[in-house]
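Report on one structure; see the data block that follows.
Here the complex is missing one protein chain, while the rest keep their positions.
The chains carry the letters A, B and C, assigned in the order they are written, with residues numbered from 1 in each.
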Amino acid sequence: MLTIKRLDIEDARVLIAGARAKAEEIGVPMCIAITDEAGNLVAFERMDGGKVTSTTIAIDKSFTASGAKKATHLYGETSQPGAPTYGIESAIGGRLMVVGGGLPVVADGDVVGGIGISSGTPAQDMEVAQAGIDAFAATL
Amino acid sequence: MLTIKRLDIEDARVLIAGARAKAEEIGVPMCIAITDEAGNLVAFERMDGGKVTSTTIAIDKSFTASGAKKATHLYGETSQPGAPTYGIESAIGGRLMVVGGGLPVVADGDVVGGIGISSGTPAQDMEVAQAGIDAFAATL
Amino acid sequence: MLTIKRLDIEDARVLIAGARAKAEEIGVPMCIAITDEAGNLVAFERMDGGKVTSTTIAIDKSFTASGAKKATHLYGETSQPGAPTYGIESAIGGRLMVVGGGLPVVADGDVVGGIGISSGTPAQDMEVAQAGIDAFAATL
Partner (left out) sequence: MLTIKRLDIEDARVLIAGARAKAEEIGVPMCIAITDEAGNLVAFERMDGGKVTSTTIAIDKSFTASGAKKATHLYGETSQPGAPTYGIESAIGGRLMVVGGGLPVVADGDVVGGIGISSGTPAQDMEVAQAGIDAFAATL
């Protein structure tokens, strides 16, 4: 039998609040998605002005980061032409995201969920995702 | 050019809070989804213990209620065998929900979004959706 | 070798104009889709106020009517519990529509396309689809 650690809805709100604060600071309205360690959606907010297309993209970045226990930008590096995971971005009906902005959420060495950000540049998305992680880490 | 009214993220949080309070009162952890008037997701929360399958179902109930400007349980009535919209439940890749728990969000006579609830019985889902609507209506 | 008769874009516009005139007459803004005899979309209009969910539904009604050479409401009859095509409404990823509002477009005994209407009641959708057909028939 396994015992799984998983973020709860309060943790998800902390992650969203941290991300949103950074998004407001840099002036880019974002889509913010939180998934649990099983890859299933726990919470989501599209800030006013966040992109419609980013709704799905944020959810899928978080799905990828939590389900694969790997930041999406690291998939981006290993998915370049000639690199080992080349072509993986169309896997799972296109849900496997290799663009930066998805980070696993870790507690005590275990992946307990994921955060996915979309609407800015990948660099902005990554910065906002990290701000969510930082806010969560401060509660541990 | 058209001018459209659409709920914002603050409205979505009010809808979620109203629904969550009712869900806690009746003791059923719910998935709560809010879409805008175009059917796109604005906010979502899966309460601790909410069903994994209900994640998509709540989102699609809200999508249906806002996109069709119609409560999902009304589709349930008109989709019975022999009734006019029989068979519509598999439309749009199965996103067209005819199970109760999706309600349009109305302001000044315009549909400005939708709320979709799932994890309880349809009657419980409808009660929780209505509580979200009531909380929102109190702010108008 | 086959020689196929297929409606052209001018025919599609006639069909849409006829349907739109009836929709305006009955005061129900509609989604209007025209497909060719191969089931592929030729033209589409969502009247101001037409339902978002009806976008896909109108296209799929027309797809069904042209591809199966059969009015969608006839599928509705044969898809009731115990009837021969029971359950067919979820075929083709849910694109096979059994709700009224899709009609084949016939010229000289050949199906040359389809028209699909959605946003009203099925009876209204069927009336508006027929008005499109009538406008087209008047040009033959």
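FYI, a contact is a pair of C-beta atoms (placed from the backbone, for glycine too) under 8 Å apart; a residue touches a chain by one contact, two chains touch by 3 or more.
All values derive from a computational prediction rather than experimental measurement.
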Among shown chains, those touching the left-out chain: A, B, C
Of B:21, B:38 or B:123, the one touching the omitted chain in the full complex: B:38
Of A:33, A:99 or A:133, the one touching the omitted chain in the full complex: A:99
Touch with the omitted chain, as defined above, among C:15, C:28 or C:52: C:52
Residues of subunit A (touch criterion as defined above) contacting the omitted chain: 48, 51-54, 56-57, 60, 75-76, 79-81, 89-90, 93-94, 97-100, 121-123
Residues from subunit B at the interface with the omitted partner, ascending: 1-8, 11, 36, 38-40, 107, 112
Chain not shown, touching residues in subunit C: 8-9, 12, 38, 40-48, 52, 55
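In the analysis below, only the chains that are shown with their structure count from here on.
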Contact graph of the chains (line, ring, star, complete, other): line
Rounded Å distance, subunit A centre to subunit C centre (Cα mean): 42
Euclidean distance of C-alpha centroids - subunit A vs subunit B, Å: 25
Computed distance of Cα centres, subunit C from subunit B, in Å: 29
Junction residues of subunit A - those touching two or more other chains: none
